[in-house]
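In this view, the complex is presented without one of its protein chains, the others remaining in place.
Chain nomenclature is as follows: A, B and C, assigned in order of appearance, with residue numbering initiated at 1 for each chain independently.
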Amino acid sequence: MRSKEIKRFFSEVRKKTEAICRPLAIEDYSVQPVVDVSPPKWHLAHTTWFFEQFILVPYKKEYSLYNEDYSYLFNSYYNNAGERVLRPNRGLMTRPTVEEVYSYRGYVTTAVEMLLEEAPDDTIINLVEIGIHHEQQHQELLHYDIKYILGNQPTFPSYETAEILTEVERQKKLIAIEEGVYTIGHRESTFCFDNELGVHKTYIQPFLISETVVTNGEYLEFIEDGGYEDFNLWHADGWDFIRKNKITAPLYWYKTKGTWHYYNGKGLEKINKNLPVMHVSYYEAFAFAEWKQMRLPTEFEWEVAASKLQYGQVWEWTASAYLPYPNFKKAAGALGEYNGKFMVNQHVLRGASVATSDNHSRITYRNFFNPQLRWMFSGIRLAK
Amino acid sequence: MRSKEIKRFFSEVRKKTEAICRPLAIEDYSVQPVVDVSPPKWHLAHTTWFFEQFILVPYKKEYSLYNEDYSYLFNSYYNNAGERVLRPNRGLMTRPTVEEVYSYRGYVTTAVEMLLEEAPDDTIINLVEIGIHHEQQHQELLHYDIKYILGNQPTFPSYETAEILTEVERQKKLIAIEEGVYTIGHRESTFCFDNELGVHKTYIQPFLISETVVTNGEYLEFIEDGGYEDFNLWHADGWDFIRKNKITAPLYWYKTKGTWHYYNGKGLEKINKNLPVMHVSYYEAFAFAEWKQMRLPTEFEWEVAASKLQYGQVWEWTASAYLPYPNFKKAAGALGEYNGKFMVNQHVLRGASVATSDNHSRITYRNFFNPQLRWMFSGIRLAK
Amino acid sequence: MRSKEIKRFFSEVRKKTEAICRPLAIEDYSVQPVVDVSPPKWHLAHTTWFFEQFILVPYKKEYSLYNEDYSYLFNSYYNNAGERVLRPNRGLMTRPTVEEVYSYRGYVTTAVEMLLEEAPDDTIINLVEIGIHHEQQHQELLHYDIKYILGNQPTFPSYETAEILTEVERQKKLIAIEEGVYTIGHRESTFCFDNELGVHKTYIQPFLISETVVTNGEYLEFIEDGGYEDFNLWHADGWDFIRKNKITAPLYWYKTKGTWHYYNGKGLEKINKNLPVMHVSYYEAFAFAEWKQMRLPTEFEWEVAASKLQYGQVWEWTASAYLPYPNFKKAAGALGEYNGKFMVNQHVLRGASVATSDNHSRITYRNFFNPQLRWMFSGIRLAK
Partner (left out) sequence: MRSKEIKRFFSEVRKKTEAICRPLAIEDYSVQPVVDVSPPKWHLAHTTWFFEQFILVPYKKEYSLYNEDYSYLFNSYYNNAGERVLRPNRGLMTRPTVEEVYSYRGYVTTAVEMLLEEAPDDTIINLVEIGIHHEQQHQELLHYDIKYILGNQPTFPSYETAEILTEVERQKKLIAIEEGVYTIGHRESTFCFDNELGVHKTYIQPFLISETVVTNGEYLEFIEDGGYEDFNLWHADGWDFIRKNKITAPLYWYKTKGTWHYYNGKGLEKINKNLPVMHVSYYEAFAFAEWKQMRLPTEFEWEVAASKLQYGQVWEWTASAYLPYPNFKKAAGALGEYNGKFMVNQHVLRGASVATSDNHSRITYRNFFNPQLRWMFSGIRLAK
C-alpha cells in the first residue's frame, strides 16, 4: 500500500470507530456486563494505544506520550505489565473519562497522520496496516458489545445499529463438492492475519453443503421439537452448558405471552422467520445439525466451497477446532501474541457478518470463539 | 415537626445529596465495584423512588409517575418484584442516564414540596421525615461508595471529600463506669429509627472505657508487631477472612517503598499517625483489642458511657451482635423490612463518622455492618 | 474428681464412642460429604490425639508417640501446623485405615489408664476431665455426622441410632417469668466449659415461654400455610439462604407422592406429627416464630426459665448471638482456642438433645452453631 492510500484508509477507519459509538450515552461507555464484553471506552482507547505503543513510540521522533498511565491502562497484553498496585478492571475504570479518551484518540490520530506524511518506510506502513485491521476487528466487537450492554438493560432501549439483515430462503439446494487435494490459506499479496498464512494442501472427501444459512424459522422448529431437551443431540459439555445456564433459545430471545421475541436495534420484536438465525453457540449449532441429521462443515470444506455460497450476514460455526496451519509462524515480539496463543479450546467460524468490515470479508479469514459464546453474530450452515 | 420546618429540612437534604455527588464525572455514577457498593446514580434515584412510592403515590392527588419503569428499577425491596424478564443489575444499568435521574429527582422534589404546602396531616409528615432520614443514611453510604469507586481507580484520583479528620491523642485516660441497672434506648420525642425503640433496662458490670479512639500510630504498632500473623488474636472466621483475602492492613492502605500510605480525598498519602484508624473490619478491631489485652465495649456500655467520650469521627465497632431490643416491633408493610430483617450476622457500631449527618449523631443510634466489611468509616475504641 | 472415679469415667466414655460407631461399615468411616461433617474415623482419632498431645506427651514419663504423623493428621487446631507438603483433607484421608485408628485408640486409652493409676496430680486430672468432655462433644457430633453420611446415601439405609424421640404435646401452656435481675452462668463446683463461666447479673424483662418445644405437626402447618414463600417472615440472609439452596422443609424431609417423609434411623418414614420438629436452621426457627407472632427466647430467658421447661430431646435455637460473658477469660495456650475464637456469626442453642451425654445436659450449657446449619438435632421453643 502506498503511503497516501494508507493515510486515507487510516483516517476513515478511525472515524468509523467513533461513528459506531455515536448512539451511546456517556454511561454506556464504561460497563463490562460479562468478562467477554469490553466497555466501548476501552475499545476506543486500546485501539489508540496500539498505534501509540507499536508505532509512535518506536518510530516517531520526539514523540511524547499522551499520558504515561495509559500505556498501562489500555494494554490488553497484560502478561508483562504488573508493577502497579491495582490491576485495571475494565468495567470499573471510570477514569479517564470518555471525553479524555476521545482527546487521546485525537492526539494519536493526528500524530500517526503526521508520521504518514513524512515518507514512512515499509516497516511503518506495515505496522499501520496491522493497526488498522486490528481496529477493524475491534469495530466488530464494538457492535457485539454495544448490543450486549443495551440488550441487558431492563428497558430494552432501541438504537441505531448495523444489524440490518436480509431475508434468506430456507435451505433448498445442496452444493456438491468433489473429493481431492485442495490448497488452503491466503495466497494473494493483500493483507491477511498471521493465522491465514501457512498455505498448504489438504485432502477433502466428497461432501454436500447448503447454499444458504439456517433461518430463524428452521431453528424455531428445532426448539419446538424439543431440541433443547434431547441430550442425544448434544455434546456432553454442551448439555452441561445449557442445563447450568438454563438455555432454551438463542441469546436475546425471550418468550413473552407465548410468542418468541428477540432484542435487536429496534427494541424487543417478534421473531422474523426468514432471517438468518443468530447468536447461537457452537454447542447449539452442533445440536441443530444433529437434529437435522446433517453436520457442520469443516473450515477447509467451507473455504473450498466458498465461491458457491451465499454468505456475509452471520459468521458460521465450523466443525474445526482453531489450530495452527502446518507452516504457521508466530510474529516476533508482542505482536506474536496476536493469534497463536488462542489456538486451543476454540472453534473456527468462517464467512462474515453484517458487522464485519468489507475488507475483512474474505474466504480465507479465520474467526474463532469459545464454543459456549453467543454474543457475537454467529449462525449456522449445514453440510453432509 | 411542623410542616414548614419539614419542608425546609426536606429541601436542604435533597440538595445536600446532590452536593455530595458534585465531584463525580458522569462515568463514576454507574459502577458497582463490589456488591456492597451501589452506584451513586442508584442512590440518587432510590431515595427519590422512596418518596414517590410511599408518599406521592398514596397521598398526592392525581400524581402521575415520572416513569413507570422506575418503580421497578430503583426498588431495593426486591422481594415482591420479579415479573420482568431481566432483573436490574445496579452496576450495569446505564439507562436511565444520570441526566434523566436528576430530572426524576427534580420532578419528585417539586411534587413533595407542593404536597408539604398543602397542609399535610401527621401521617404524611411522619413519612416524609422517615424519607429524609432514609436519604441521610444514603448520603453517608454515598461517601463510602464514592471513595470506593475512586479509590479503586488505578490512578488514585483526588476529589473534594468529607473525609476531614482531626488528630486525637493516643489513649491516655480510661473512664470508669459503675455497675448497676441502666436504661437503654431512645426516650426523647425526636425522630429515631425503629431499632432504637423498645426502651429497656440492662444490667452493666463495672468497666473501664477509653476516652479516645485508636489512632493510626497505635494500629501501625499492631501491624509491625505481627498482629496479622498471630492467629491467637483472631476469631476463626476472622483468620480465614484475612488469609483468604490476603489482608495485612486496613482497607486503602498500601505499602510503597517500605512506607505505609493510604488513599483519601487527596490521593495517595503517607499515614498520619495521629488520626483515628479507619476502614477496619470487626475482625481487625477484635484482634487489635486482643493484642492490647483489652476488649471492645458492648453497645450498652458505650451508650451508658457516651456522654464522657470523645466521638464522632469514626463509627466504632462494639462487641454486640445486632439483635432486636426486648420490645422491638416491626413497622407494618414494606417499611417493616427496614431494620428487622438485618438482625443476624451483623455487629453494632456506635458513635458517628465525619460523613454522618449531624442529626444522626445521637447516643442511641445503632449502626450495623457485617463483621468483614471495611469500606465504611469504621474505627476502634477499647474497654476492659 | 478423685483419680479412681475419673479413670472409670474415662474408660466408659472411650467405650461409648466406639459403641456409637458400631453400626458403621468400614466405608462409612472416611467420607466428608460437606465441610461441617467430619468422617467418623477422624473423630475417633482426633479425640485420641487430644489425650496424647495434651496429657501423655507432657506428663507421661518416657511416653513414645504411637505414630509421629498422627500429631499432624488429627490436629483440628491447624493454625500452627503447616510444614508438610500436603494438608490433610479429612474426607480423602483413607490412610491410616480404620483398623489402625482403633489400634491407636487402644494404645492411648491404655496409656492414659496407666497414668491415672499412678496417683496423678490435679493438673492431670483436670486435663483428663476436659479431654473426656471434649470426647463427649464429639460423640454428639458423631451422631449428627453418621446420620448425615447414611442419610445421603441414595438407598436410605436403616441403622441402630440414638434418635429415639418421645411424643410431646402441642404448645398449650405459656409460663410467665417476672422481670428482675437474675444471675447467669455456671456456679457449681462441677465441670463446665470456659464459655459458661463469668457468672454475672442480667436484667430480664417480663416474658412468657412455652413449656414444650414445637412439633412436626405445628411445623407442617407453617409449611402448608406458605411459610417458605413469604419473605416477610424471614431475615434477609435467611431468605437468600432458602432461595439459593431451594429449601422448603427441614433437612431430611422429602415429599414423596404428596406426603411428607423423613429419614431417621429406620429409613424413610412418614412424618410423626407429635414428635418435636428437628433439623431446622436458625433462619427457619426465626421465621416459624414470626409466623406464630411469637419470638425465640434469649439464652438468658431460657436459663432463667429452665427449671420449668420440658427439654432434652432437641437443642433449642435462642435469639442470642454467641458472645463472651462479661468476665470471660480464654484459657492459656492451645486450649484457649477452644471456645473464644468461635464467638462471632453463631447463635446459641440451649437445652440438650437425645444424642447429648447426660452430664452435658445442664441449664448453663451453651451450645452454638452457624445460623444456616441444620444437620444437628436442633428444634424450636417459642416465647413472647
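Assume a residue touches a chain if its C-beta (ideal position, glycine included) is under 8 Å from a C-beta of that chain, and two chains touch if they have at least 3 such contacts.
Being a predicted model, the structure only gives us computed values, none of them experimental.
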So which shown chains sit in contact with the chain we cannot see?
A, C
Give the residue, chosen from C:Ser30, C:Thr298 or C:Asn367, that touches the chain omitted from the document.
C:Ser30
Hidden partner chain, touching residue among A:Tyr102, A:Phe191, A:Phe231 or A:Tyr254:
A:Phe231
Checked against the full complex, the residue among A:Thr123, A:Thr166, A:Thr190 or A:Gln205 that touches the missing chain is A:Gln205
For the chain left out of this view, which of C:Ile149, C:Leu165 or C:Ile271 touches it?
C:Ile149
What residues on chain C make contact with the chain left out of this view?
25-31, 33, 41, 69, 72-73, 84-89, 91-98, 149-150, 152-155, 157, 254, 256
Note that chain A touches the chain not displayed via residues 79-80, 181, 200-203, 205, 231-232, 234-239, 282-283, 286, 319-321, 323-324, 326-327, 336-337, 341-345, 347, 371
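Everything that follows uses one rule, which is that only the chains that are shown with their structure count from here on.
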Would you identify the shape of the chain contact graph, picking one of line, ring, star, complete or other?
line
Pick the chain whose C-alpha centre of mass, unweighted, sits closest to the average of all protein C-alpha coordinates shown.
B
Rounded to the nearest Å, the gap between Cα centres of chain A and chain B is 45
Interchain centroid distance [CA atoms averaged], chain B/chain C, Å:
36
Two or more other chains are touched by the chain B residues none
